[in-house]
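All protein chains but one are shown at their positions in the complex.
Note that the chains take the letters A, B and C in the order they are written out, and that residue 1 is the start of every chain.
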Amino acid sequence: MNAVLTPKDFATSQEVRWCPGCGDYAILKAVQKALADVGATPESTAFISGIGCASRFPYYVNSYGFHTIHGRAPALATGLKLANPDLDVWVVTGDGDGLSIGGNHLLHALRRNVDINILLFNNEIYGLTKGQYSPTSRVGTRSPSSPAGSLDTPVSPGQFVLGAGGHFFARAIDTDKAGMSHVLEAVHAHTGTAFVEIFQNCIVYNENVFADFTDRRNAANTQLHLRHGEPMLFGDGKGIRFNPTTYSLDVVDADDDVLVHDETNAVIARLLIDLKMPVALGILFRQPVAGYSARFYAEHPTRFERTKSVADYLAGPNPWVVE
Amino acid sequence: MNAVLTPKDFATSQEVRWCPGCGDYAILKAVQKALADVGATPESTAFISGIGCASRFPYYVNSYGFHTIHGRAPALATGLKLANPDLDVWVVTGDGDGLSIGGNHLLHALRRNVDINILLFNNEIYGLTKGQYSPTSRVGTRSPSSPAGSLDTPVSPGQFVLGAGGHFFARAIDTDKAGMSHVLEAVHAHTGTAFVEIFQNCIVYNENVFADFTDRRNAANTQLHLRHGEPMLFGDGKGIRFNPTTYSLDVVDADDDVLVHDETNAVIARLLIDLKMPVALGILFRQPVAGYSARFYAEHPTRFERTKSVADYLAGPNPWVVE
Amino acid sequence: MSKNKEIESVVVRFAGDSGDGIQLMGSQFAVSTALAGRDFATFPDYPAEIRAPTGTLFGVSAYQINLGEGPITTAGDAPDVLVAFNPAALKVSLPLLHPGSLIILNNDGFTARNLAKAGYDTDPRDDDSLANFQVVSADIGRLNLEAVKAYGLSKSEGDQCKNFWTLGLLLWMFNRKLEPVESVLAHKLRNKPVLRDADIAALRAGHAYGETAELSASVRRYHLHSPDWPPGTYRSITGAEALALGVAAAGELADRKVLYASYPITPASPLLHHLARLGELGVATFQAEDEIAAVCAAIGAAYGGMIGVTGSSGPGIALKTEAIGLAVSAELPLVIVNWQRGGPSTGLPTKTEQSDLYQAVYGRNGDTPLPVVAAATTGDCFDMAIEATRIALRHMTPVILLADGYLSNAADPWRLPEFDRYAKITSRDLPDADDGRPAQVHAFDRDPATWGRPWITPGMPGLMHRIGGLEKDIATGHISYDPANHQAMTELRAAKVESVADYIPPQTIELGPDSGDILVLGWGSTYGPIYQAALRTGVSFTQLRYINPLPKNLASLLARFGTVLVPEMNNGQLVTVLRDRLGVDPVSMTKVSGQPFLIRELVERIQALKSEAAA
Partner (left out) sequence: MSKNKEIESVVVRFAGDSGDGIQLMGSQFAVSTALAGRDFATFPDYPAEIRAPTGTLFGVSAYQINLGEGPITTAGDAPDVLVAFNPAALKVSLPLLHPGSLIILNNDGFTARNLAKAGYDTDPRDDDSLANFQVVSADIGRLNLEAVKAYGLSKSEGDQCKNFWTLGLLLWMFNRKLEPVESVLAHKLRNKPVLRDADIAALRAGHAYGETAELSASVRRYHLHSPDWPPGTYRSITGAEALALGVAAAGELADRKVLYASYPITPASPLLHHLARLGELGVATFQAEDEIAAVCAAIGAAYGGMIGVTGSSGPGIALKTEAIGLAVSAELPLVIVNWQRGGPSTGLPTKTEQSDLYQAVYGRNGDTPLPVVAAATTGDCFDMAIEATRIALRHMTPVILLADGYLSNAADPWRLPEFDRYAKITSRDLPDADDGRPAQVHAFDRDPATWGRPWITPGMPGLMHRIGGLEKDIATGHISYDPANHQAMTELRAAKVESVADYIPPQTIELGPDSGDILVLGWGSTYGPIYQAALRTGVSFTQLRYINPLPKNLASLLARFGTVLVPEMNNGQLVTVLRDRLGVDPVSMTKVSGQPFLIRELVERIQALKSEAAA
């Protein structure tokens, strides 16, 4: 823990290779700032990524970094975390890397609750391969591989995470500095798998796909910033209420009894995930429980310390001696 | 449609190779009966499986059958269904085949809503490989690969299915004839992906793991059989009620206002999935919407009929002629 | 002017930032060249980044085209004309040029910032570093903006037109009409009229700039003869386009629908993109969640009676190998296209290589042989797609078709084939369901000549049967653990692949005498440079299209030469196959730089062998 580090200390000499104007730049800045703010150190931090524009991330952070193969970062990060539970292990992935080819590893990292921080840059497109639709692309997305519009119903990252048994789901917008740092600090503090969906603007292949709620000019009415224990208010005098007859969330006037955000409530979290307008941001769901890599050692009698030598084991149960 | 077929018409000459007393036998009988009951025909039915004891299933059904590779049945079935949307395509998988190695394909079959029927035989163990714990095994399961008890939090098939955007989730007990046929007929009638979790008893490696609620002697108090539009009653005079302050389901006396099962309600469905005692059985969630393979053709201008010849395409936009 | 004596041709290279529209300009120049009836070959060479930061060396995007009388089979070793939009583009391209070449520079790109980014301390236009070249530097940026200012575009929008301004200048140099390009533009941008008009204005301005004598003094204009091509209709085509049409053609020849199931990956994605537009030809595409799902969906489609095709590049093919083994075991037809790229691992995604041959021939668990074929040219991608499908259906086996990143992107003129002359594609006749034999036996009643089994598909009455990846009885098709049966099935699978050799054409000599001192044996996309090198050195040349099994006459053909040289864009993988299968030991020439062979490199090596032979 080294409080004097600044965001600059987490920058590398490498030239950043994203398209000019890509949302990834803002995310990079926010992460570097958060690392400094939480007092992380480069040597005890590792960024593991798959393949994609998002996955270029590790090259630009002064820490240990591994740009692995497509979709496998959570599995590799699990092994790294088991090898060295003291590391801060961050996984950076994209909507294709994480939810298309990598879905199975995300599922199992989440249900095991491995102590890693997963940042999914969701731009609803395959950027690096030049713009095909992705598993989060909306129905009807026209792309080189879906010239007539895509058929597939997109997967909801939030519903997927909770369905997989995840204990932490948060959301932030690439360029929203405050929202990003609020979420990233919570991620760093969380035990177990923390998962963040970051709405990231791909200006080349999917420009402004999130503009309806990310546009600053109308943010107050389109964004619901959640804070645990605080009422769900947004816009001028609007709020969210649970409707027990329809089992859904209604937008109501602030004075009607508005829901107070309880981030441990999975029922409400799932309704918030599906809320179309306003879009729920911040920590939608959080239930800290002991993580897998911690338990892996804690629950093992010798914590895998070498307390005996192979020499003691060679003979087995029934040896015999020949003179 | 051929109403005169009997369960026997769906049996093959192949010697069934499961362990004596395995729950799979009962499931096989129930499926053969259901096929006859719904008027399926062997030639227009295909069973696709992965690898595992459960996945031996296709050899024993007189229909088209493909025993593929571990975890990949949903992907292969998707291709088959696209090739011939008129087929009844059934996927038979296990908790390991489907939720361990095959999790990603299940996820995407479900979110695409491919018109296939997925039967997951959940015995909470890897049977064919001699009894290692599986992704549905409870924490602390002792097995050859977890002699001190497994650490991993199990995945909940139901939560996974809904989290993946599935539109149909049902449950049945291998030996419960009535429950099985009720569910299987609904599965056959459903458009889109129908997913059934079948509690299957592996007498060799995980005997009686479900006994606490499958035991007939106490079934009335341990099983909640759901019927759309009917109140959630079980045992003698007990029922289920939604508690809007805790957002959970309470067991109450039948006379207190008991929930009426609405199979289209995802909020309640998720609470029912987590209900420990009684265990919710039958169709927990159903929302019929047009399936992927149907839309694949319906939404394509030529339905992929060959309306032109390659000869018409050879020249491209800018041909030139050499005399 | 090209230094090469035999051929009247010119090599032009466009280079700039990824954002400068280099690839578009290049391909438009190729279209114009095609419509002018000149032979040509192109080589798009772009960075892995989508839009690498402007002005950087690694961000340079280039498009090279070799045009003239022909036969032209490569994009050329050394540019005669270089168009460089900024210092980085100049710096990266300079080593390729030979003295005397013409360099056209965009002055407005030579800002202090860009010079610094390219690592130039002094402006190369001012020092003598360009002394050996003929340099024309124009204020392309400024002139272009003037040309388009009428259209009220933003500065950056207007700037986007400068590739057309430059194209106009080039078209003037090559005495080209503007109409064809203009009509292409008019169609492409029909929904963006303002941009269309601006681009056309820029194009005309660039052309006028040349015309109005300001250049004609310094720059010579090229009067290229048109090649004496066999009569026919021609088009410009990339390997990806040709392979897409070939897949559709295979479907038509087999009278079956096609499912192309794939997961995007460089450089395989263009095939998916092209096929996604061929629905009218009975081709459906499915973008799967990963490569494993893609190959499995293709197998499922094949099981259902469609022609199942999947495609990827090395890393994706690696993921497919388990499922490919299933298709071998289940005896189902399947075509797997591998657009090879630089390896290992993620390697060099946008660079070309031939290093997946081991994977194709040997890369599976178990004794799991399958046929492997390779496309030699962009046009050949059409025919080899048909051939691969023909083999898959005839023998009921997966077939791997090897192509590569070069073929995927490069464009060449292509004489349209007489499609009506292509033979239909068939598989073993279906059995009579009522002949009393069990369906399981029907399903595995193989043709002893091809070992292909009847392609019985779900939905057919009376023929219900079960298949899978466990070993099965050679006669009944039921699961069998019998040792002798496993031996027999292993031999059957080997015999099936060997039987393909009975149906493929014998290996023929492409160039040169059919016996002698030196034969150059290539495979895949090295056809172009080897052809030229052989032409210039007078040695014999043959290109392998069928790699497993090898053509039956290959051994005797090789035996007629003193030395066999095998150039490959890998570390010697075909040589392994030849040693293994034929017991020969050819001379290996390898290049693993992510770049195609230069004609020069091959000529030098062949000359060296010649002198050895002479000595």
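As a working rule, a residue touches a chain if its C-beta (ideal position, glycine included) is under 8 Å from a C-beta of that chain, and two chains touch if they have at least 3 such contacts.
All of these numbers come straight from a predicted model, not from anything done at the bench.
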item	value
Which of B:I51, B:L82 or B:I240 contacts the chain that the document leaves out	B:I51
Contact partner of the left-out chain, one of C:E69, C:E322 or C:D517	C:E322
Chain not shown, touching residues in chain A	12-14, 42-46, 48, 51, 58-59, 62-69, 72, 75-84, 86-87, 104-105, 107-108, 296, 300-302, 304-311, 313-323
Interface with the undisplayed chain - residues on chain B	15-20, 51, 53, 67, 69-71, 100-101, 103, 126-130, 132-133, 135, 144-147, 204
Positions on chain C contacted by the hidden chain, ascending	47-48, 58, 292, 313-315, 317-319, 321-322, 325-326, 328-330, 340, 342-348, 350-351, 353, 355-356, 358-359, 361-368, 468-471, 481, 483-484, 486-487, 490-491, 493-494, 570-571, 573, 576, 579-580, 583, 585, 591-595
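Convention: only the chains that are shown with their structure count from here on.
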item	value
Chain-chain pair with the highest tally of contacting C-beta pairs	B-C
Chain whose mean Cα position lies farthest from chain C	B
Rounded Å distance between chain B and chain C, as computed from the means of their C-alpha atoms	44
Contacts with 2+ other chains: residues of chain B	104, 107-108, 296, 300-301
Per-residue overlap in chain C, given as positions that touch at least 2 other chains	289-290
